[in-house]
Every structure is written in C-alpha cells, then in structure tokens.
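Here's a structure for you.
Removed from the display is one protein chain of the complex; every other protein chain stays in position.
This part shows chain A:
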Amino acid sequence: MELQLGLALPSNPIKDLDLNKHDPKDEFWTHSCCSTKNKAHKQSFDEDFEIVSPTLPLLSWNDKPNDDDGNGKSLENNYCIIHESNGEGDGIMGWPPITRCRRNLLHLLHQQQQQQQNQNGRAQHDRRDGRPNSMYVKVKMEGVAIGRKVNLSLHRSYQTLTNTLIAMFGEFSSDQGDDKRSNNGGRYTLTYQDRDGNWLLLGDIPWQTFLGSVQRLKILRSGGSLARVFRRNF
C-alpha cells in the first residue's frame, strides 16, 4: 500500500500527537461550556481564530426589531461566538452555509438597493416601515433601558444628528459634557452598526455613505466597551 502523507498548509504544522496520549477532553473547545472556559485551541486552529467571550454586548446584540433588551439579557446569553479577525470584518469561513454564488448575488442585490436608496436623495424610502421620506433607525444608550428612534432623513450632517441625540438622551447623562463625539476625552462615544454587522465610530465616513450603510446607533459611555470596538474592527 502506498502511503503518502503530507501537509498542504505548512505554515501551521500540526504537532504530531500520539494517539495513545491524546485525550479529547483536554484540548478542544466545547460548546456546552459557555463562558470563560472557552479557549482557542492553538494547536488545532489557525492563529487567526479568536474566541470572543459572550459578555461583549456589542457582539451579542439581540436584534429582535420590537424588543428592547435593556434587561441585559444579551449579557447572560450563554453562547460563544467565534470570529475570524481577517481584517475584512467577515464572519466565520463558510458560515452561514450559503453557496458562494448566492452570497455574491445577494451582496449585489444589496448594493443595488442601497444605490437606489441613495440616489433618491431626500426621498429616502424606508422599506421596513413602509413610510416614504423617512429613515428611522433605533438608538440605544448604554445602560439605558428604553431605546429611541431617530429619523436620519431629517438630518444633513453628523452635527445636527449629534445635537438631536443630545436632546434625546441628555437627561440620562450624569454630567453633560460639551463634546459628545470625542474619542479621547469625551464622556460618550457615538457608534453605529453597518450593513455587515460591524460596529463603527460615527463620523469616519461621508454622510451620504453613512446613510446607505447605517442600521442602528448606540451611545457608549467611553472607556468601557471602546477598547472592544477597536479590537473588533481594527
């Protein structure tokens, strides 16, 4: 019998484990234990794998449209999400299991719909609530149980949007700082979630592009989750 064994991907050679010494329970990560016991098994997984603990509210955001989960349920969800940080903001390779072709075509469909919406300019048709000339997105402030909705089509720039948000949520801040958008010294950080599910800082991209991509907003008390925002996206 011929025996030809070789590794196709030599960049990460697997340590050759003696079958007798191999104890399955030692090394891999299990799904049923859902908290800090989960560790990436470096020998079996590509280094780029990163296990994210479930206590990150940004990444385990519960997206039920009519359900405000200010009860912190997302913090208690005992499941783990594994993300590849390959710099593209993509998820797990080959997951969800949609064929390449379908994925590409759906992406194309999205892009075309977004272009159409952007071209309409002020007449933004929000297909989700069926009202013309409106583009409502949900806004939540970290630590505040009740979320609000803001109509982005009424705004022309980040400045007016920020002012509106201050007006909406000002009562919840313990100390009303002047600069709400500062990442360094301000008390709050404004973030938004884009079409791909990534959480990004407000203000980095042109307003029109932002309108085409934004799904929802979140106001963070900076210092807490900001570091995680950076790690997730950079």
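Note that a residue touches a chain if its C-beta (ideal position, glycine included) is under 8 Å from a C-beta of that chain, and two chains touch if they have at least 3 such contacts; residues count from 1.
The rule is short, and it goes like this: contacts and distances are computed from a predicted model.
Enquirer: UniProt name of the unshown chain, from "F-box domain-containing protein", "Thioredoxin domain-containing protein 17", "Ubiquinone biosynthesis protein" or "60S ribosomal protein L6"?
Expert: This omitted chain is identified in its UniProt record as "F-box domain-containing protein".
Enquirer: Under the stated touch rule, tell me which residues of chain A contact the chain that is not displayed.
Expert: Residues 1-9, 11-12, 14, 16-19, 22, 24-25, 27-32, 34, 41, 44-46, 48-49, 59-61, 63-65, 76-84, 91-103, 105-106, 108-110, 112-113, 116, 127-128, 130, 195-197, 215-216 of chain A touch the chain that is not shown.
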